[in-house]
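See structure below.
Missing here is one protein chain; the remaining ones are kept as they sit in the complex.
Coming up: chain A.
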């Protein structure tokens, strides 16, 4: 069940401050990397919601992101719908698609669930790849970003767009927390801990799984819309299962079921990718080694390791601090 601890708050504040600082100070290339991090972070939040809090390890979140991106482009560029409406439409379409996938896969578990979601992802990939209307291998271009000029923001500027993505990431984080703390999110935790018992208590388990999968799909779709607007060009590669795999790597690297861990993972992953690929073309090997080290350490990713090491101590300090404050208040009252 999701909880904010002092360590989690502290990490959030730190991440947010650094992100804000970088958005205001970074140059063009830095802004591109920041935007990439923010969009990946939105995607891995969606994935952590289902994988970390519902035990639904999905290998179709990349494809869902792709569905969001393509739906946005089809609606805005091809159908000529205004970008904000197209954006909402794309999110809705991805949500419905994810809900259906969730409803169908809800009865399978573990490796079977992973394979079923992978199959759905591959179906979407090959359809987009083959269907001429989606531009096939060549992809689609000419994508417009949202027009926020009425509030004086020009999103064609990299800095503004990075800031826009950061704002959306913050909103998505808030939404994810609210979802996990809602009745639906609580029930999802119950299902992850003991599905049989939740059913015996009267819960329609598949509905809860499908609903959360649908919500998670909406967030993945939003990541897709952002990705399309960022690169202003999309290709079927966006739906490739390797994107889903990479998102899963980021979630595991950061810490499954912590929400904040995947944010840390997204930062680490994108930074590593750019730093290492500048030095060697074999950067995947290094990331692989790091992932193996993280998994072998038996900690729950980077953030899980931090929580094991520092969490208890920091939480105790915070508890002491509030207690001292209370005793002081009592003393001053007397």
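Here is the rule we go by: a contact is a pair of C-beta atoms (placed from the backbone, for glycine too) under 8 Å apart; a residue touches a chain by one contact, two chains touch by 3 or more; residues count from 1.
The criterion applied here is as follows: contacts and distances are computed from a predicted model.
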**OP:** Leaving aside the chains on screen, match the unshown one to its UniProt name from "Tryptophan synthase beta chain", "Sarcosine oxidase subunit delta", "Xanthine dehydrogenase family protein subunit M" or "Lipopolysaccharide export system ATP-binding protein LptB".
**Re:** "Lipopolysaccharide export system ATP-binding protein LptB"
**OP:** Specify the residue from the set A:208, A:248 or A:306 that touches the hidden chain.
**Re:** A:208
Subject >> Candidates A:107, A:193, A:284 or A:317 - the one touching the absent chain >> reply: A:193
Original post:
Which of these touches the unseen chain: A:184, A:272 or A:290?
Top reply: A:184
Original post:
In the full complex, which residues of chain A touch the absent chain?
Top reply: 1, 179, 181-184, 186-187, 189-190, 193-194, 196-205, 207-208, 211, 215
